[in-house]
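Quick one: structure below, then a few questions.
A single protein chain has been omitted from the complex, and every remaining protein chain is retained in its original position.
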Amino acid sequence: MPDAHFYSYDDFDRRLVAERVEQFRDQVRRRLAGELTEDQFKPLRLTNGLYLQLHAYMLRIAIPYGTLSSRQLRKLAEISRKYDRGYGHFTTRQNLQLHWIKLEQAPDAIAALAEVDMHSIQTSGNCVRNTTADHFAGAAADEIEDPRVWCEIVRQWSTLHPEFSFLPRKFKIAITGSPNDRAAVRVHDIGLRLWRNDRGEVGFEVIVGGGLGRTPMIGKTLREFLPKDEMLAYLEAALRVYNRYGRRDNLFKARIKILVHEIGVEKMREEVEAEYESMKDSALKLSPDTIEAIAQHFAPPPLRPKRTLVPEVEALKLEDRNFALWLKSNVAPHRVAGHAIVTASLKPAGAPPGDASAAQMEGVADIADAYSYSEIRVSHEQNLVLPHVAVEDLPAVYRALDKLGFAEANIGKITDIIACPGLDYCALANARSIPVAQRISNHFAALARQHDIGDLKIKISGCINACGHHHVGHIGILGVDKNGVELYQISLGGDVDFGHTALGTILGPAVPAEKVVEAVDALVTTYLEARAEGERFVDTYRRIGAQPFKDRVYATV
Amino acid sequence: MPLFREGAATPIANDGPAPVPLADWLQDRHGAAVALANTDDVNCLQPHLADLSLIVLHFPKFSDGRAYSQARILRERMGYGGEMRATGGVLQDQLPFLLRCGFDSFESDQKGFGEALMRARTLFSVVYQPTEDGRPTASQLRLVSRRIMATAAE
Partner (left out) sequence: MAKNLSGDLQVASANRLADGMVVFLDAAGQWTERLDRADIARNKQVADILLERARAESFTVVDPFLVAVIEDEEGRIEPLSLREKIRASGLTFAAIAAEAVRYA
């Protein structure tokens, strides 16, 4: 067995990815030789994750269920040095984007990924995309079952699926194994939530038709309880219904959420169940052996319970205020006593959210080797996670992360901003996202103040496509373009925590770029003045409504 | 449009009886060749499959994948065993998918299509999805090797 505690490729997976690289190499050759037109080639490069952006090609690399080994992260650093400009952007969908790739070198870059059992297959295009999971999977104290086993089963089933490679539109699946959803399952095309029923059986709630973009919708329950071994048959049935009936006449109405909205979830259920009837006993039914063959890869690392109260940690807490804050915001409970889950913040003050240099990636890989069983996670909040750290190692991990600039004690705070690439990179953008995030981040850099403000999620998108999740930000910021001027529309009250999935409401007229910081400051001040004991920003907003926020913001800007 | 069938890199004669659009065919069921739009419901062919030797499925654009589902329903659920032809936007890079869904003849005017067809089944030696082509999937093969290893260990 390899030393990883998650799925590693066997010969079958390796061969498939190698063959795919060769197929793509041939397609690139044919394009460069003029045998393929751009119209013919574009879908081919897209299904290999290669976009053409403002300045160059962009390669989107899948990080299945957000789990990486240190070896893989080092390879990503090496690829970014060799084929790009030495840095990468971690995204909200557990992908890494390299923004300066050359088409001529893309096949080599993808071949290098294959050396560490990674690929960029189906990270774009109208097919099943990278399946995302809770970034604390396999470590979280509240977990029922590790969702990554099921993500891997979906990964294999969806890879080069012959029937579903030309769907009406992209298809995103997320799976969570915890009651506290950290995978945003209600805003995916299909979300799967593992839960335990009255009889003690674990199965999936199947949620369909969620999504952000220009028509944000919260997913609806398609099936209350699906036995786990029927997952693939059910997905195949749902995808077939979507492939046949999803709209193809209008790009903006092609997602499954529109189909569900138009025919209603009852009719959708009827169609899927009818299709499923003929499939559930097919070869798609997962035998216990098949599941076990995948599940064994996810055997947790051999953590033994350790002491939770460590004198050195307690001492440093008193000595170093930032460390004390860091423990509060960046360290989460682990299921094994004496251990913790550490989030490395890719949001130091003033930094482009989610970006990491090659050297920083290597630094995190080193820390993971020393303290976290060589494992790293990518969160949908664009941070990196060290999932298995002993409490007694926390001071050392803190210092090592601090050397990289990744020990900012701001997880879940106002500067832990999600931002899409925006107009600096993206061909579809209306306005810039990253510089706005940087200004907000600098303005609120003081850690004590951030901790006083408490949990507050700001999410920024550069256009209506909503890659920065602005609809579900406590404060959402959307870039719009008015006659060539960048303006930003602010919305309040969005959320993604399970049971609380909510879409934000637009506050009022969009504000100019140079006023965004003042507007956010006005929102924060309103909250600080009005908050009741223990209330987060979004709680206060829900209690007092938009008006006080609105009054303050538009008196200021 | 040139017609291809597996086993030959050059087009074959396209001189069979012209396929009849589904609605017309259902009227008098004349001839053994029917052409479907990708919005047609294939289930209505269930009682007549024995009468058919050619079903033509249509790709209005190569990026419109509805006919893949029609093909699998015809082959896998309904057990259709005759010729199944892809027409419309049919490009060589779709071939691995088309073959796995049960298509066995192809109309395409893309240069190099015939040569690509000769290679299409060898592009990928591994498949993950069970389909009508009957190829063992990676997970089925894994179970076989696990069983062999378990037996050897005993």
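Brief remarks on what is shown
By written order: A and B. Residues from 1 in each chain.
Definition applied: contacts are C-beta pairs under 8 Å (C-beta built on N, C-alpha and C of every residue); 3 or more make two chains touch, one makes a residue touch a chain.
What you see is a predicted model, and the numbers here were worked out from it, not measured in a lab.
For the chain that is not shown, the touched chains among those present are A, taking the whole complex. Within the complete assembly, A:Ala351 is the residue of A:Val187, A:Leu327 or A:Ala351 that touches the hidden chain. Only one of A:Ile258, A:Val272 or A:Leu423 touches the chain withheld from this view, namely A:Leu423. From the options A:Gln27, A:Asn48, A:Thr67 or A:Ser80, the residue with contact to the chain not on display is A:Ser80. Within the full complex, the residue among A:Gly34, A:Gly200 or A:Pro311 touching the omitted chain is A:Gly34. Listed here are the subunit A residues that touch the chain not shown: 31-32, 34, 38, 52-57, 80-81, 85-87, 101-104, 348-352, 355-360, 363, 403-405, 423-425, 429, 432, 434-435, 438, 484, 486.
As a convention for this text, only the chains that are shown with their structure count from here on.
Centroid to centroid, with C-alpha atoms defining each point, subunit A and subunit B lie 36 Å apart. Of all residues in subunit B, those touching subunit A in their complex are 62-66, 68-70, 72, 77, 91, 93-94, 96-98, 100-101, 111-112, 123-131, 137-143, 146. Partner subunit B is touched in their complex by these residues of subunit A: 10, 12-13, 15-16, 19-20, 23, 27, 35, 40, 43-44, 126, 156-157, 159-167, 240, 243-244, 248, 278, 282-284, 287, 289-290, 293.
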